[in-house]
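Removed: one protein chain of the complex. Kept in place: all other protein chains.
Then we have chain A:
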(Lines give C-alpha, C1' and ligand atoms only; values in the text may rest on other atoms or scores of the structure.)
Protein backbone atom coordinates (compact mmCIF):
# COMPACT_ATOMS: atom_id res chain seq x y z
CA UNK A 1 0.00 0.00 0.00
CA UNK A 2 1.04 3.58 -0.48
CA UNK A 3 1.03 4.38 3.19
CA UNK A 4 4.72 3.67 3.63
CA UNK A 5 5.72 5.92 0.79
CA UNK A 6 3.53 8.64 2.20
CA UNK A 7 5.24 8.36 5.55
CA UNK A 8 8.61 8.68 3.89
CA UNK A 9 7.41 11.91 2.33
CA UNK A 10 6.16 13.19 5.62
CA UNK A 11 9.33 15.02 6.52
CA UNK A 12 9.58 16.69 3.16
CA UNK A 13 6.08 18.10 3.21
CA UNK A 14 6.04 19.30 6.81
CA UNK A 15 7.85 22.53 5.93
CA UNK A 16 5.24 23.55 3.43
CA UNK A 17 2.41 22.64 5.73
CA UNK A 18 3.90 24.94 8.34
CA UNK A 19 3.81 27.81 5.88
CA UNK A 20 0.21 27.14 5.01
CA UNK A 21 -1.45 26.82 8.34
CA UNK A 22 -0.26 29.47 10.69
CA UNK A 23 -3.72 30.68 11.53
CA UNK A 24 -4.84 27.93 13.94
CA UNK A 25 -5.05 29.02 17.50
CA UNK A 26 -1.91 27.32 18.65
CA UNK A 27 -2.40 27.35 22.43
CA UNK A 28 -5.79 25.67 22.03
CA UNK A 29 -4.37 22.98 19.78
CA UNK A 30 -1.44 22.30 22.08
CA UNK A 31 -3.72 22.30 25.10
CA UNK A 32 -5.95 19.67 23.51
CA UNK A 33 -2.98 17.55 22.41
CA UNK A 34 -1.37 17.66 25.85
CA UNK A 35 -4.67 16.64 27.45
CA UNK A 36 -5.02 13.71 25.03
CA UNK A 37 -1.42 12.69 25.64
CA UNK A 38 -1.98 12.71 29.40
CA UNK A 39 -5.09 10.54 29.07
CA UNK A 40 -3.13 8.17 26.84
CA UNK A 41 -0.24 7.74 29.27
CA UNK A 42 -2.50 7.49 32.34
CA UNK A 43 -2.42 3.65 32.35
CA UNK A 44 1.39 3.77 32.18
CA UNK A 45 1.46 6.09 35.19
CA UNK A 46 -0.89 3.79 37.09
CA UNK A 47 1.18 0.71 36.37
CA UNK A 48 4.44 2.33 37.40
CA UNK A 49 3.10 3.89 40.58
CA UNK A 50 1.15 0.74 41.49
CA UNK A 51 4.16 -1.51 41.04
CA UNK A 52 6.25 0.65 43.37
CA UNK A 53 3.79 0.43 46.27
CA UNK A 54 4.12 -2.10 49.06
CA UNK A 55 1.60 -4.85 49.76
CA UNK A 56 0.16 -3.16 52.87
CA UNK A 57 -0.11 0.17 51.18
CA UNK A 58 -2.10 -1.23 48.25
CA UNK A 59 -4.41 -3.07 50.65
CA UNK A 60 -5.10 -0.11 52.87
CA UNK A 61 -5.50 2.44 50.07
CA UNK A 62 -5.85 0.67 46.70
CA UNK A 63 -6.76 3.69 44.63
CA UNK A 64 -3.99 6.10 45.59
CA UNK A 65 -2.30 7.70 42.62
CA UNK A 66 1.23 7.81 43.96
CA UNK A 67 3.18 5.59 46.34
CA UNK A 68 3.84 6.93 49.84
CA UNK A 69 6.97 4.87 50.18
CA UNK A 70 8.63 3.74 46.99
CA UNK A 71 9.61 0.07 47.20
CA UNK A 72 10.96 -2.46 44.73
CA UNK A 73 9.64 -5.28 46.85
CA UNK A 74 7.09 -6.31 44.18
CA UNK A 75 9.81 -6.86 41.59
CA UNK A 76 11.92 -8.84 44.06
CA UNK A 77 8.92 -11.04 44.89
CA UNK A 78 8.08 -11.36 41.20
CA UNK A 79 11.47 -12.73 40.28
CA UNK A 80 11.21 -15.19 43.15
CA UNK A 81 7.76 -16.34 42.03
CA UNK A 82 7.74 -19.93 40.84
CA UNK A 83 7.80 -20.30 37.07
CA UNK A 84 8.31 -16.67 36.25
CA UNK A 85 11.88 -17.16 34.99
CA UNK A 86 10.64 -20.07 32.88
CA UNK A 87 7.88 -17.93 31.33
CA UNK A 88 10.45 -15.38 30.29
CA UNK A 89 12.73 -18.00 28.73
CA UNK A 90 9.73 -19.53 26.91
CA UNK A 91 8.68 -16.17 25.51
CA UNK A 92 12.21 -15.52 24.28
CA UNK A 93 12.56 -18.99 22.70
CA UNK A 94 9.20 -18.72 20.91
CA UNK A 95 9.96 -15.19 19.70
CA UNK A 96 13.38 -16.29 18.41
CA UNK A 97 11.91 -19.18 16.41
CA UNK A 98 9.23 -16.88 15.01
CA UNK A 99 11.64 -14.08 14.06
CA UNK A 100 14.18 -16.38 12.38
CA UNK A 101 11.36 -18.20 10.58
CA UNK A 102 9.94 -14.96 9.26
CA UNK A 103 13.31 -13.61 8.12
CA UNK A 104 13.97 -16.77 6.10
CA UNK A 105 10.60 -18.30 5.16
CA UNK A 106 8.45 -15.18 4.82
CA UNK A 107 11.23 -13.16 3.15
CA UNK A 108 11.80 -15.95 0.63
CA UNK A 109 8.08 -16.02 -0.18
CA UNK A 110 7.90 -12.24 -0.55
CA UNK A 111 11.01 -12.29 -2.72
CA UNK A 112 9.58 -14.97 -5.01
CA UNK A 113 6.30 -13.07 -5.35
CA UNK A 114 8.10 -9.87 -6.32
CA UNK A 115 10.97 -11.14 -8.44
CA UNK A 116 9.76 -14.24 -10.26
CA UNK A 117 7.22 -14.74 -13.00
CA UNK A 118 5.87 -18.20 -12.55
CA UNK A 119 2.87 -20.43 -12.95
CA UNK A 120 0.52 -20.09 -9.99
CA UNK A 121 1.74 -16.65 -8.90
CA UNK A 122 -1.78 -15.29 -8.56
CA UNK A 123 -2.81 -18.27 -6.46
CA UNK A 124 0.21 -17.78 -4.21
CA UNK A 125 -0.57 -14.10 -3.74
CA UNK A 126 -4.21 -14.97 -3.10
CA UNK A 127 -3.01 -17.32 -0.36
CA UNK A 128 -1.12 -14.48 1.32
CA UNK A 129 -4.20 -12.26 1.27
CA UNK A 130 -6.43 -15.11 2.47
CA UNK A 131 -4.04 -15.88 5.32
CA UNK A 132 -4.29 -12.22 6.38
CA UNK A 133 -8.08 -12.20 6.30
CA UNK A 134 -9.28 -15.53 7.70
CA UNK A 135 -10.25 -14.86 11.33
CA UNK A 136 -8.25 -16.65 13.98
CA UNK A 137 -11.58 -17.59 15.54
CA UNK A 138 -12.39 -19.70 12.49
CA UNK A 139 -9.20 -21.72 12.42
CA UNK A 140 -8.05 -22.17 16.00
CA UNK A 141 -10.01 -25.34 16.74
CA UNK A 142 -8.50 -27.18 13.77
CA UNK A 143 -5.11 -25.62 14.36
CA UNK A 144 -5.28 -27.09 17.83
CA UNK A 145 -6.37 -30.52 16.54
CA UNK A 146 -3.50 -30.49 14.02
CA UNK A 147 -1.04 -29.43 16.73
CA UNK A 148 -2.20 -32.29 18.93
CA UNK A 149 -1.95 -34.76 16.01
CA UNK A 150 1.61 -33.66 15.27
CA UNK A 151 2.49 -34.34 18.89
CA UNK A 152 3.22 -30.66 19.47
CA UNK A 153 0.59 -29.91 22.12
CA UNK A 154 2.13 -28.27 25.16
CA UNK A 155 5.45 -27.63 23.39
CA UNK A 156 7.18 -24.38 22.48
CA UNK A 157 7.43 -25.56 18.85
CA UNK A 158 3.68 -26.00 18.76
CA UNK A 159 3.27 -22.43 20.00
CA UNK A 160 5.77 -20.96 17.54
CA UNK A 161 5.04 -22.89 14.35
CA UNK A 162 1.90 -21.14 13.06
CA UNK A 163 3.77 -17.82 13.30
CA UNK A 164 6.96 -18.68 11.41
CA UNK A 165 5.72 -17.44 8.02
CA UNK A 166 3.36 -14.57 8.74
CA UNK A 167 1.48 -13.21 5.70
CA UNK A 168 2.24 -9.73 7.03
CA UNK A 169 5.98 -10.40 6.67
CA UNK A 170 5.52 -11.84 3.18
CA UNK A 171 3.59 -8.74 2.21
CA UNK A 172 6.20 -6.33 3.63
CA UNK A 173 9.01 -8.16 1.83
CA UNK A 174 7.10 -8.32 -1.44
CA UNK A 175 6.48 -4.57 -1.41
CA UNK A 176 10.13 -3.88 -0.64
CA UNK A 177 11.54 -6.40 -3.12
CA UNK A 178 9.65 -4.77 -5.97
CA UNK A 179 11.73 -1.61 -5.43
CA UNK A 180 15.05 -3.46 -5.84
CA UNK A 181 16.27 -3.35 -9.47
CA UNK A 182 16.25 -6.68 -11.31
CA UNK A 183 19.66 -5.92 -12.86
CA UNK A 184 21.44 -6.56 -9.57
CA UNK A 185 20.03 -10.06 -9.32
CA UNK A 186 20.34 -10.73 -13.05
CA UNK A 187 24.04 -9.87 -13.00
CA UNK A 188 24.71 -12.48 -10.34
CA UNK A 189 22.52 -14.98 -12.16
CA UNK A 190 24.56 -14.56 -15.33
CA UNK A 191 27.68 -15.10 -13.26
CA UNK A 192 26.33 -18.51 -12.44
CA UNK A 193 25.31 -17.91 -8.85
CA UNK A 194 22.61 -20.28 -7.64
CA UNK A 195 19.18 -18.84 -6.86
CA UNK A 196 19.65 -19.51 -3.15
CA UNK A 197 23.02 -17.79 -3.14
CA UNK A 198 21.45 -14.81 -4.86
CA UNK A 199 18.71 -14.70 -2.26
CA UNK A 200 20.95 -14.97 0.79
CA UNK A 201 24.06 -13.14 -0.41
CA UNK A 202 22.70 -10.42 -2.65
CA UNK A 203 19.03 -9.90 -2.02
CA UNK A 204 18.74 -10.17 1.77
CA UNK A 205 21.62 -7.75 2.49
CA UNK A 206 19.97 -5.25 0.15
CA UNK A 207 16.62 -5.75 1.86
CA UNK A 208 17.90 -4.52 5.21
CA UNK A 209 15.06 -2.10 6.03
CA UNK A 210 12.41 -4.69 5.16
CA UNK A 211 14.21 -7.35 7.19
CA UNK A 212 14.33 -4.91 10.12
CA UNK A 213 10.60 -4.22 9.82
CA UNK A 214 9.83 -7.94 9.60
CA UNK A 215 12.05 -8.70 12.59
CA UNK A 216 10.34 -6.09 14.73
CA UNK A 217 6.80 -6.86 13.63
CA UNK A 218 7.16 -10.60 14.06
CA UNK A 219 8.84 -10.14 17.44
CA UNK A 220 6.01 -7.83 18.53
CA UNK A 221 3.34 -10.26 17.33
CA UNK A 222 5.00 -13.23 18.98
CA UNK A 223 5.81 -11.47 22.25
CA UNK A 224 2.29 -10.10 22.64
CA UNK A 225 0.46 -13.15 21.30
CA UNK A 226 -2.02 -14.40 23.85
CA UNK A 227 -4.85 -16.67 22.66
CA UNK A 228 -2.81 -19.25 20.75
CA UNK A 229 -0.19 -19.84 23.50
CA UNK A 230 -3.10 -19.93 25.95
CA UNK A 231 -4.65 -22.79 23.98
CA UNK A 232 -1.47 -24.77 23.25
CA UNK A 233 0.39 -24.35 26.55
CA UNK A 234 -1.11 -26.65 29.13
CA UNK A 235 1.49 -26.60 31.86
CA UNK A 236 3.65 -24.00 33.53
CA UNK A 237 6.69 -25.39 31.71
CA UNK A 238 5.42 -24.02 28.38
CA UNK A 239 3.59 -20.86 29.50
CA UNK A 240 4.79 -17.72 27.78
CA UNK A 241 4.91 -14.48 29.76
CA UNK A 242 1.39 -13.23 28.86
CA UNK A 243 -0.17 -16.64 29.56
CA UNK A 244 1.80 -17.00 32.79
CA UNK A 245 0.82 -13.52 33.89
CA UNK A 246 -2.85 -14.12 33.10
CA UNK A 247 -2.81 -17.48 34.88
CA UNK A 248 -1.10 -16.04 37.94
CA UNK A 249 -3.49 -13.11 38.12
CA UNK A 250 -6.54 -15.32 37.75
CA UNK A 251 -5.27 -17.63 40.46
CA UNK A 252 -4.62 -14.61 42.65
CA UNK A 253 -7.90 -12.85 41.85
CA UNK A 254 -9.10 -12.98 45.44
CA UNK A 255 -5.79 -12.07 46.98
CA UNK A 256 -5.72 -8.77 45.02
CA UNK A 257 -1.94 -8.73 45.11
CA UNK A 258 -1.97 -5.93 42.58
CA UNK A 259 1.60 -4.83 43.29
CA UNK A 260 2.96 -8.16 42.12
CA UNK A 261 0.68 -8.24 39.07
CA UNK A 262 1.57 -4.71 38.01
CA UNK A 263 5.27 -5.47 38.40
CA UNK A 264 4.64 -8.45 36.10
CA UNK A 265 2.80 -6.18 33.68
CA UNK A 266 5.83 -3.89 33.53
CA UNK A 267 8.22 -6.77 32.89
CA UNK A 268 6.00 -7.98 30.03
CA UNK A 269 5.57 -4.54 28.47
CA UNK A 270 9.06 -3.14 28.94
CA UNK A 271 11.05 -4.95 26.22
CA UNK A 272 8.58 -3.99 23.52
CA UNK A 273 8.23 -0.40 24.74
CA UNK A 274 12.01 0.07 24.83
CA UNK A 275 12.34 -1.42 21.34
CA UNK A 276 9.51 0.84 20.19
CA UNK A 277 11.16 3.98 21.53
CA UNK A 278 14.45 3.06 19.87
CA UNK A 279 13.11 1.82 16.54
CA UNK A 280 9.83 3.67 16.23
CA UNK A 281 10.12 4.17 12.49
CA UNK A 282 9.99 0.44 11.76
CA UNK A 283 6.96 -0.13 13.99
CA UNK A 284 5.04 2.67 12.32
CA UNK A 285 6.08 1.48 8.84
CA UNK A 286 5.17 -2.08 9.67
CA UNK A 287 1.69 -1.14 10.79
CA UNK A 288 1.08 1.52 8.16
CA UNK A 289 2.41 -0.78 5.44
CA UNK A 290 0.14 -3.70 6.16
CA UNK A 291 -2.51 -2.15 8.32
CA UNK A 292 -2.29 -4.87 10.91
CA UNK A 293 -0.57 -5.91 14.03
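We take it that a contact is a pair of C-beta atoms (placed from the backbone, for glycine too) under 8 Å apart; a residue touches a chain by one contact, two chains touch by 3 or more; residues count from 1.
One rule holds in what follows: contacts and distances are computed from a predicted model.
Among the names given as "Sugar ABC transporter permease", "Anti-sigma regulatory factor", "Acyl carrier protein" or "Sulfurtransferase TusD", UniProt records the absent chain under the name "Sugar ABC transporter permease". The missing chain, though absent from the display, is touched by one residue of A:43, A:85 or A:208; that residue is A:43. Seen across the whole complex, the unshown chain contacts chain A at 1-7, 9-10, 13-14, 16-24, 26, 29-30, 32-33, 36-37, 40-41, 43-44, 46-47, 50, 62-65, 101, 104-106, 108-109, 111-113, 116-121, 124, 127-128, 130-131, 133-146, 148, 161-162, 164-165, 167, 170, 181, 183-184, 186-188, 190-193, 195, 197, 199, 201-202, 220, 223-224, 226-227, 241-243, 245-246, 249, 256, 258, 261-262, 264-266, 268-269, 272-273, 276-277, 280, 283-284, 287-288, 291-293.
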